[in-house]
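Before any comments, here is the structure.
Removed: one protein chain of the complex. Kept in place: all other protein chains.
Going by the order they are written in, the chains are A and B; count residues from 1 in each one.
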Amino acid sequence: MSAHQLAFLVLGVLILVSALMVVTVRNLVHAALFLILCFAGVAGLYVLLQAEFLAVAQVLIYIGAITVLILFGIMLTRKITGGAQPPLASHWKAAGAGAGAFLLLLLYVAMTGQWQVSDQPPMDSTTTLGLALVTRYVLPFELASVVLLAALVGAVLLARDETR
Amino acid sequence: MEYVVMAAKAVVVFALVSGSMPFIVWAERKVMADAQARIGPNRVGPFGILQSFADALKLIFKEDVVPTGIDKRIFYLAPILSIIPALITFAVVPYGGPDLKLFGYPVGYVADLKDVGILYVFAVTTLGVYGIVLAGWASNNKYSLMGALRSSAQMISYEILLGLSIMGVVIGSGSLSLVEIVQAQATPYFGVIPGIWLFAQPLGFLIFLIASLAEANRVPFDLPEAESELVAGFHTEYSSFKFAMFFMAEYINLLTLSGVITTLFLGGWLGPGVDRFPILGVLYFSVKTVALVYFFIWLRATLPRLRYDQLMRFAWKVMLPAALINIFITAYWVAR
Partner (left out) sequence: MEIPLSWYLILAAILFAVGVYGALARRNAIAILMSIELMLNAVNINLVAFARYVTPRELTGQIFAIFIMMLAAAEAAVGLGLVLTVYRNLRHIQVDEINLLRS
């Protein structure tokens, strides 16, 4: 087993265990912390895949921004001593069965699919991505900024206290 | 072998950065005392230079008070989470040029991430907010929580400014690598003025300076721990060694941010004679960084604290437009 494979296995176990904790743990703040761990593992996978820019973007966006937002949400809607209610809905068994069946389908596709693996070396990621975003993908890029603007306005409108 | 060298460099830089922290605290107390016409610490060692070590000993031997009703695991995790990001930023800050070699290995920096460089600094800086938020929340104390929420709102707002204000430097240098950003500052303007980005990007420098003050929770942006309003803010409930860790994180952050500003705007290791004697670069880098630390301490002795609404309004209504204008001007100047 090579060092790369070992790193993959370690990261894989880290990602899956922390993901499982996210969906099962009772305390939501702990769940958010496991979510950070999971995101960090995924960033590690990106480094293994030689996508350094995405690895940093993952830390910057997911860990640095989204999870902070989620923590904010948890702190604003819950007391530290709260959370006596069961974390899972009454239909959790059915949900588990559905997710399990879906997993089998995904695994079937992942194992049997034939992909043409290219052996060329990958491009230098940041430069290529930057060029692609302002040439070939410039329209989606501009659309993305419109989506972000809409989300910004929407979030402010939703969260505003209308009594004031 | 490459990794062994990198690990050795990391250990040395780690030791130097955390070892310089007591002296920064001492320097801050001395400079503040001077500014207020006092003498400052002068009993422990010559000029009181060992005062920080005495304080550290005192902190370690104090009783470790653990309040009731807290979330214990997060309470213990928070100080660790706040000190790690402060320490690992220095991994990409070049304190000497690529010519500085020891046994054929470049020792001027721990690692040069060509593709991400400066983005790594921001990614790590954003992690600093977790220590504060979790400390405030786990303490189960309303002053702590309010300090934590204030500080996270402040840090998220000013992170955006940090990112936007260096865009001018990145566009001008054409690289994200910190080593290449410093090298881009080697050519003098008009053959005489040092080619550092401070002169070409004064607006960017000013915004970055203010935003890093806010990011490090320094005066005039030290609202998270505003004593007169919030007791001690997010670390109200912390004592003994856990408090010492927050304290250390704060000062190491100050040093790190000074190092980053030196690299981005003040030409890093560059200075007269560096091409012939690369070891001089380390000296230049240290002098510039220490000068910045002194500047931050001086600010603390001079400025009053901003009010919270002023702070947020200032970030979003003044600094953000200014940073955007700076990007547009730089882009126009480069594209011309």
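Simple rule for what comes next: contacts are C-beta pairs under 8 Å (C-beta built on N, C-alpha and C of every residue); 3 or more make two chains touch, one makes a residue touch a chain.
Note that the structure is predicted; figures quoted are calculated from it, not measured.
Although one chain is omitted from the display, it touches the following shown chains in the full assembly: A.
Those residues of chain A that touch the chain absent from the view are 2, 4-5, 8, 12, 15-16, 19-20, 22-23, 28, 31-32, 35, 38-39, 42, 45-46, 48-51, 53-54, 57-58, 61-62, 65-66, 69-70, 72-74, 76-77, 85-92, 94-96, 98-100, 102-103, 106-107, 109-111, 113, 115-123, 125, 128-129, 132-133, 137, 140, 144, 147-148, 150-152, 154-159, 161.
Simple rule for what comes next: only the chains that are shown with their structure count from here on.
A separation of 29 Å divides the Cα centre of chain A from that of chain B. Chain contact summary for the complex, chain B toward chain A: residues 69-71, 73-74, 77, 113, 115-116, 119-120, 122-124, 126-127, 129-130, 133-134, 137-138, 140, 145, 149, 152, 156, 159, 176.
On the side of chain A, the complex with chain B involves touching residues 27, 29-30, 33, 36, 52-53, 55-57, 59-60, 63-65, 68, 71-72, 75, 80-81, 124-126.
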